[in-house]
Each structure stands twice: as structure tokens, then as C-alpha cells.
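Missing here is one protein chain; the remaining ones are kept as they sit in the complex.
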Amino acid sequence: MTGSFDVATFLAHALAFENEAADRYDELGDSMEVHNNMDVAQLFRRMAGFSRMHADAVKGRAGDVALPHFKPWEFQWREAEGPEVAQVERTHYLMTPYHCLELALHNERRGLEFYRGVATASTDAEVRRLARQMAAEEQEHVLVLEDWLAKTPAPAPDWDVDLDPPAVGD
Amino acid sequence: MTAVTKNYSAKDYKSDIKPVWCPGCGDYSVLSSMTKALAELQIPPENCAVVSGIGCSSRLPAYTNVYGYHGVHGRALAAAAGLKLARPDITVIATGGDGDGLSIGGNHFLHACRRNVDMTYVLMDNQVYGMTKGQASPTTAPDWCGSKLTPQGSGVTAIQPLHLALSCGANFVARGFSGDPNHVAQLIAEAIQHPGFSFVQVLSPCVTFRSEQRGWKDTVERGKLAAATSSDEAFAILAKDNGMQTGVLYAGDRKPFNPSQPAVKDLDAVERKFVA
Partner (left out) sequence: MATHSVQIALAGSGGAGVMTAGQILLDAAAKAGYYGLMGRSSGPQIRGGEAAALIRISTKPVSSLDDRYDMLLAIDWQGVSRFKAELPMDANSVIVCDPAEGDVPVEFVDTGAKVAPIPFGEVAKSIVGGRVNMVGLGVAALLVGLPLDPIMGLIDAALKKKGPDAQKSSRDTVTAGAESAAGIDWRVELAPPPKSDVPHWNISGNEAAGLGAVRGGVRFVAAYPITPATEVLEWLAPNLADLGGTLVQAEDEIASINMAIGASYGGVPSLTATSGPGLALMTEAIGLAIASETPVVIVDVMRGGPSTGIPTKSEQSDLNQAIYGLHGDAPHLVVAPTSIGDCVFTTQWAVHLAEHLQTAAIVLSDQMMGQSRAIIDRPADVAFIARRLVATADMAEGYKRYALTANGISPMAVPGTPGCMYTSDGLEHNQRGTPSSVAEDHQNQMDKRLNKLLKHDYGNHWADVEGDGEVAILTWGSMTAPCREAIDRLAAKGKKVKLISMRLMSPLLPEKIAEAFKGVKKLLIVEQTHSGQFYHYLKGHIELPATVEVLKRPGPLPIRPAEVETKLAAWV
């Protein structure tokens, strides 16, 4: 289906998932902060910053091209959400920076796959060209994250052990 | 009169209060879906109200930037109906969980379905009471032994929310999955637009007390719930439903309940009837 993308549709998709990825990282940052996991909160906020930069880059590419409005459910994602949008269920209140980077890497790889897919499948030469360029950028992001992850200590086996029972609310 | 058009984005419907939900909780996505739906419908935030009861998911109103009412346990639908009947101009959404809506609030659910006030009910179903540390709810399987309160399992048959809604006359019945938030946004938007009482069950995992629900993403069958044109057909579809299929099950055409009418008399005319 991504094969039929024209330039505007393609860029609208790219912009949407970068923006949503940024918003999601911010939300995750908030939720880590509420749960007093400040290291990971900060890391998520940095990820949000990167995604915003990428979103700006997409906007720059679009230039004067008017991007169409899609309803959230009209985007053609391969999964439930855009490729770089962190999945909520992959988070945990005790997650470590390592997990956070793993998640970010997972997202970037999905982004890479998305662009590669478009670059191969699109019937529009300009779309293929843009997608190849953007795939190359994603490849860089992937490499950076792989490197970062390699330098980050792996979590202890008992990283998710909580010594206190859950608290009660209302 | 020309209306001033304002381009609301999903963020305009979110407040600056940070949710207390556990990271990984499906309710984050439902909040996001709801704000996306409202943005898509371009409903001015001040013309929308979210009403809830008590429980994790009932905390949702405070995280929105629309009018919110966080009432008592189980009574969201009653408060929401009162609000909508008194203020038909406001878009009213009730939210809550399976314990709030189907256990303590079960009676109100039956009557909200049959009363058919033009409002939307988003029920976040995680088959557990989260706020009180993980007890069995009306949608919990009878053999779930994860609660200290019912260590041998509740032994009680689970309610099928869609079946119940349909039997009681709900005019729009749908199921979504929080892991598919754009689809949930679509369901909520359709529910809001559909006249009468619309019910959206959202499978929304509790990662703390039902961590196995993280696996729901692999078992949910998106869009498999076929849209029925009659309630008979809908019942037939539900007979084969495994509870994990999502989509709009039924959209009916019952007239919404709205007894209000413009005034036809003044107070003097009403009082004259008392003259001896």
C-alpha cells in the first residue's frame, strides 16, 4: 500500500510518526518522572528532542509542498502505530537506561524498515529518492543507538524487583 | 453568523497534570485516543465534558483539558446522563473501568443502555481492580487466582460487556484495544458522532496486576468484529466472539432520549392552578 504514496502523502506519514514519536517519548518521560525514575525520564526527553529534530527535518524537506491531513486511523502503518512511536506496553516503571535505549533502537529500526520499504515499493521516483535518503539517515540513528547501547551497562537480573508492595489509591 | 474556526490538536485536549498510571498501562493510550478523536471532530474543549467514577481509569478526566467530573464509585453514567439532559449542547463522555462500570455501577449501565441518552461511554477493561491492589472484577475469568481476596479464583462467570450492552439496547456497540490507539480513536470518534448511547469497550492491559495482558497485542484480532446491521445479527456475531476481536459490532438507529422542550408557560400560569 505504501507503494502508491505520492511525495506529499509520504512526507505526511513521515512527519506524523516523528511528531507522535516525540509526543510519546515526552509522555513516557512524564510517567517515569511520576514514578521517580529520573534517569530514564531524562533519557526519554532526549529521545523526544531527537524526534522533534527529525520532524523538523521532514518539514524542511516538504518545503512548499502542502501536506494532506489524515485522520489518525487513516495513516497506513504496518503496525498499529507509526514506526518510531514507542509502544506503551514496552515500558516499565523500573526500566533502566539500557531498556530505554533498547526501546529507542527498536523504534529506529522500525523507522529504517519503513523508509526502506517505501524506497523499494514506491512507484513514484521522487518518493523512492526521498525514502532512500531518509533510510540512510535512519541507518545512522540506528548505528548511534547501537553504539550508545553497547556503552551502557546491562541491567542487573533483578532490575524489576520491587521491595515494596503496590500502594492503594482511591 | 460565521463561526470562528480554530484548529485544535490532540494536545489541546490534554491537561498539564501528569497521570499516576503505571508505565505500560493501556489507559495512557486511551487518553491519547480520546484526545485524538476530539481533535479530529474539532469539538471546542470547553464544550466537552468527561465524567468518571472511581478507579485507575476514572482518573482520566483530570488528565484532559475539557470539563471533567470525577464523582463517586460506579455512578459516572448517572452523573453523565444528568449533565447531558440538562446541557444537550455539551458533548458528554463517561469513562471508567470494568469494576466501576459493571460491578458497583452495573445497574446504571443497564439503564444507560436502554435510556439511550446521547452520550459516549468508554469502558477501559483490564479485568481487575487496580486501585485496590488487584481483585477480581466482573470481567475476570472465574479461574484467575491472582487475587488475595479470591485465591482459588472467583468462581463466578465473567460478564460479556458487549453482550450486555446489546441486550440492554445500547445504540452503538464497539470494542477496541489500547495497543491500537488510532483504531480506538476512530471508534471513539464514531461513538461520539453516533446519536444516542454509544458504548466502547477498550481492552486496556493492567501491567501491574495482570502482567500477562502485555501479551494481548498478539491475540487481539483487529477489525475482526464485523459490523452488524441488526441486533439479531450482532448477537450471532457475538456467539462466535472470543472477546479479543475489535471493531464496531453494532450501530442502531434508536431515537436518543431527550425529554427537554422549550418553556411554554411562565411561573404565573403554573401557579394559577392552585387558586382555590
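By written order: A and B. Residues from 1 in each chain.
As a working rule, a residue touches a chain if its C-beta (ideal position, glycine included) is under 8 Å from a C-beta of that chain, and two chains touch if they have at least 3 such contacts.
Keep in mind the model is a prediction, meaning the values are calculated, not measured.
Contacts of the undrawn chain with the visible chains, over the full complex, involve B.
If you put the hidden chain back, the residue from B:Leu41, B:Ala62 or B:Met244 that touches it is B:Ala62.
The missing chain, though absent from the display, is touched by one residue of B:Leu31, B:Cys56 or B:Leu83; that residue is B:Leu83. Against the chain not displayed here, chain B makes contact via residues 15, 17, 44-49, 51, 59, 61-62, 64-72, 75, 78-87, 89-90, 107-108, 110-111, 259-267, 269-271, 274-276.
Criterion: only the chains that are shown with their structure count from here on.
Rounded to a whole number, the gap between the C-alpha centres of chain A and chain B is 29 angstrom. Contacts from chain B toward chain A in the complex involve residues 11, 18-26, 28-29, 32-33, 36, 40, 54-56, 58-59, 73, 130-134, 178-183, 185-186, 189, 205, 207-209, 214, 217, 222. For chain A in complex with chain B, the residues that touch the partner chain are 23, 27-28, 30-35, 71-73, 75, 77, 80-81, 87-93, 95, 165-166, 168-170.
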